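Complex shown without one protein chain; remaining protein chains in place.
Presenting chain A:
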């Protein structure tokens, strides 16, 4: 018995999920602090840590000696009101996109799937474009663009579900992907039409910037909803590791293991779309994060979702925090849309993935 156990050491024993998760969380914490030091005004990480800890202490009404002095500096204001919410936004968006990507790849059983595969990004872009160039959603004030983007995301996903789950088929994945492509084309056409006929040069620039993704709009007010939705969505998928695993091995196998594939696929699509929708609404369409991160994670830890989901969430956060640093710093005084950074890294990676892995496209 023990001899046999030695002969086949199990991954459960070999893979220290707890310590790895803890280490990654520490790394994420460090990334947050260090990334805050980057900006037009350089602030030492020691000071960042001091300011953040004083601020947190005061939030919980502890008074640390000398904290008033620390918090009254202009740097404290920059850190707490400008840079910290932005870095937190990167954490939320990174985790949301990565976990949404993990779920979407399992749902359509295709490694090349990503959170936008159902056309959510093009719907969100259309909504945002309407808000920026046509002045739609002005009743929502400063949040008009986000609301427009979210509504666009919501409507496209509803449209795709309706098409894919209508008729006799039980929501087959090819239909989902094709419906996504169709809505993508339709929304892009309308977006381009609006842009082409617009006279507003400044507006066109904002649309362009928005569609390339960015965290510039991050503020404390804007963090709440995406923060909660991403937290709940990620927590939900963390509990689903067994079902996600069986989905990857095929509908029929999952079925014979007691999984109601049709029903569970709908639930996952809704949760995953909600995650993507709120994230896109506040950050624009940041490409490739939801595709690359799950793959990099799988390459290192294997395909078992009890590891893939949690590690993807944290690694995605770390990745986006650093991409945002690059976006902020690389051009000196102007900011680069973060989507350009992630796509520059992600595009070549995608090609490399296609060349090295013999992946099919949704075949049974």
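Quick note on the criterion: a contact is a pair of C-beta atoms (placed from the backbone, for glycine too) under 8 Å apart; a residue touches a chain by one contact, two chains touch by 3 or more; residues count from 1.
What we mean here is this: contacts and distances are computed from a predicted model.
Think of the chain that is not pictured: of "Radical SAM domain protein", "Iron complex transport system ATP-binding protein", "histidine kinase" or "Plastocyanin", UniProt labels it "Iron complex transport system ATP-binding protein".
Across A:111, A:233 or A:316, the residue that sits in touch with the chain not pictured is A:111.
Contact with the undisplayed chain is limited, among A:81, A:208 or A:239, to A:239. Within the entire complex, the positions of chain A that touch the omitted partner chain are 4, 7-8, 10-12, 109-111, 239, 242-243, 245-246, 248-250, 252-253, 255-260, 298, 302-304, 306, 359-360, 363-364.
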